[in-house]
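In what follows, a single structure is set out as structure tokens and then discussed.
Heads up, this is only part of the complex; the chains shown haven't been moved.
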Amino acid sequence: MPDIKQPATYHSMTDPQARPRYTGVATFFRVPFTQDLTEAEIGLIGVPYDGGVTNRTGARHGPRAVRDQSSLLRRINAATGVAPFDTCRVRDLGDCWIEKPYELVGALEEIAAFYRTVVAAGVTPLSVGGDHSISLPILRAVAASGPIGMIHVDAHCDTGDDYLGSRFHHGAPFRRAVDEGLLDPARVVQIGIRGTVNDPDHWGFSQRSGMRVLLMEEFQDKGWRFAAEEARRVVGSGPVYLSFDIDSLDPSQAPGTGTPEAGGLMMTEALRLLRALRGLDVIGGDVVEVAPPFDVGSLTAFNGASVLFEILCLLAEARERRSAAG
Amino acid sequence: MPDIKQPATYHSMTDPQARPRYTGVATFFRVPFTQDLTEAEIGLIGVPYDGGVTNRTGARHGPRAVRDQSSLLRRINAATGVAPFDTCRVRDLGDCWIEKPYELVGALEEIAAFYRTVVAAGVTPLSVGGDHSISLPILRAVAASGPIGMIHVDAHCDTGDDYLGSRFHHGAPFRRAVDEGLLDPARVVQIGIRGTVNDPDHWGFSQRSGMRVLLMEEFQDKGWRFAAEEARRVVGSGPVYLSFDIDSLDPSQAPGTGTPEAGGLMMTEALRLLRALRGLDVIGGDVVEVAPPFDVGSLTAFNGASVLFEILCLLAEARERRSAAG
Amino acid sequence: MPDIKQPATYHSMTDPQARPRYTGVATFFRVPFTQDLTEAEIGLIGVPYDGGVTNRTGARHGPRAVRDQSSLLRRINAATGVAPFDTCRVRDLGDCWIEKPYELVGALEEIAAFYRTVVAAGVTPLSVGGDHSISLPILRAVAASGPIGMIHVDAHCDTGDDYLGSRFHHGAPFRRAVDEGLLDPARVVQIGIRGTVNDPDHWGFSQRSGMRVLLMEEFQDKGWRFAAEEARRVVGSGPVYLSFDIDSLDPSQAPGTGTPEAGGLMMTEALRLLRALRGLDVIGGDVVEVAPPFDVGSLTAFNGASVLFEILCLLAEARERRSAAG
């Protein structure tokens, strides 16, 4: 059987990451694509769904754009030395497939079904949205055996109530997740919250349910180290999900998103915050709300890919620890 | 008389702000448009004039772009709880109408005439430029009864002298305003000043006249809290105008402006600075120099709208206080 | 009562169209905005809905972008001499209000209800989408009393069947319209059809039902005059609706659309085609699928506004004829 030329030197054919970064089919971080779950320990998954958006759509194109920009990342985290691809089998599982995108409630349940299969296979999921409504069905799979903690970086609490006749939208996933017993509000921290609201009680559910809401002003005053310490204190040693809404970043860092809010985190702060979460038992994560049609110079997708890499490093370390403890 | 369908629930037809934010004719913050001054307490006014520019024009398109992006804002300031639309009748008065835009001196006087009518009607004006030359005629109306104080956030002092044969241009409004007895220089603070200059005496008029020039380097060293305190100290309890030139912001926050200067304020700083001015007797304000043709991803217009909202909150509170004191 | 300064010369305050084109709140063609249907003979209506899209969304932002670009048009059609604003009361009725945008079937019926009110008031509707799914509910109102003819300019027949579990989406409105007795297929012409398809029978419904499908290749070979003649022949003298999908244009003319197809109409051809339809009994029309997040330099919105103006001229002439015939 003839085979495509194997480069004789430097790196083997099976390592697309070693090639010049502008080459090759764009998978996340140029890892191999597979649909065979037994090949993966950590599964990178796109969820191209933005049917839960309340204003500007476009996050359905997020997974492709983040895949493309993730080529600019390399194999080792220079700040921490973590090399996730060396310690875990990381695979691009492609995109979650939604048969009935026009029906919001059903679409979310289709996403949940997809993730239940992934989780049942023992794969740690790391997802790229899509709008924030996708975190709810992911939690249905990840937290199937009981409420978990969450570190939630976002401009909005996303614990709103019904909007325009729907209980499910990108402003409400975490209220629904508490309702459904997926999140333990006492183990939830929300970081970067800010902006304008329509309802004087907008962050009310978060606060009343016991979540720790770390407003942007407090973040500014006390810094990323404090925020990381608070996060560690709140979530403790139990299993925790990490949800990163790209609109937590300042709009100059993430113009390509549906509901920007002025005055947010800088990437210098976000990267330090994430790296300071090493050692937590992170069991899944997502980067959501990258909306490429509103992006400029692919900056949002690039920063999204950079955040994704940090979360990947956290997941790889946590998984290794669990294996070692196993 | 047949009428367009009234939505039966959630919000009445008369509240366009309650609708999805991408809908409807784009007025400032989606407030009602009117030309009847008796309807308004605070009047949002566009001044689409950039005839005073010394380099890159385009600020004439600023009011439309800020109107469009202001839809991304909502009704309540989450940081302060201020709800300006609940406490004041805020209206979009449309754009100031200039009959002879080709003639700089005359155009400025037309603007002044427009604002005299607004002020005479008891309406507090909040304007969107247009280049900075428009602040002079606005002050002619707002400060008609005597010199007032000013908090001026800008990369430039705008107290230059004649340029290319003209006494009036966007680099000189506040020298002219002092000349005309509209500003009390001892009650003027200029924040964010920086960049390169052609004239070694460039900030000289500001300094000699007694204005407090808070250079960007001092701002960096001492922070927004110090700047706000200095501003409060300088302007005191008397009436004060707030002029925010978008080029005070770092070009990464406001690329769409005519004369950018590297290394400016971040929105995180600008928002905190403005919120720290609560309690002052602000009687008018403007956001100028948003030049949409140079903008990317509407970021400048969005940040301009966010600043506009903060000033609106200050004006609403100040007006309420004056009414209560009334 | 104090009133905003009235310009003394040139044009009265009540004519915003006379002002410099970059000024003022952006209504369609800068006509007055009203919600009082008795003021309007022709109503320009935005339908910011793109829930029926099968690929790239963004058409929900179409009405605003077309409003903004329509300022570049003036009052008289230089090619035909038609002056629609002089002969008809043309008003911007704002955007159709949809309470339950997450529910496709219900949203379409909400649109229908809105248009039934408009039509009942005797107003001729001219709409800007939104995606092409909106034409179905508009037809429910416009063709309530029996099937009408249609001139449909588009890259796609939009007579497909169910897709991803939904009978209603932007690829199917005109099959559903025939099903519902709103269109007489023998009086329907579809112009500009081209591209790639997934189903070998893709244009089948159109052809079997008796619609005249004028493929792009035939258009290229025979020209706009032939197409206009065919259109006139097919629709005859009865009432006809004119639906213009911006993706009928070549992507170089309309990059900002959800489902572009290479090799389409040039604006030179589209304008001539539309002008050659004078004299038909056009009773309504729409311009759909302008998707600003994918636009470059606002070209698509500008061309959309230019097409909108041509349809407005046709509607104004037709309405005048009906009045005269009255």
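By written order: A, B and C. Residues from 1 in each chain.
As a working rule, a residue touches a chain if its C-beta (ideal position, glycine included) is under 8 Å from a C-beta of that chain, and two chains touch if they have at least 3 such contacts.
Computed from a predicted model, the values in this text were never measured in an experiment.
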item: With 3 chains placed, the number the full structure-file assembly comprises; value: 6
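Just so we're on the same page, only the chains that are shown with their structure count from here on.
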item: Averaged-CA centre spacing for the pair subunit C and subunit A, given as whole angstrom; value: 40
item: Sequence positions of subunit B contacting 2 or more other chains; value: 10, 20, 22
item: Sites on subunit B touched by subunit C in the complex; value: 1-5, 7-10, 13, 19-20, 22-27, 33, 35-38, 46, 48, 60-61, 63-64, 67-68, 92-95, 97-99, 101, 113-114, 117-118, 120-121
item: Complex contact set, residues of subunit A against subunit B; value: 54-56, 164, 193-200, 202-203, 215-217, 220, 250-252, 255-256, 259-260, 262-264, 266, 294-297
item: Touching residues (chain side subunit C, partner subunit A) in the complex; value: 50-52, 56-58, 60-61, 99-104, 164-166, 169, 293-294
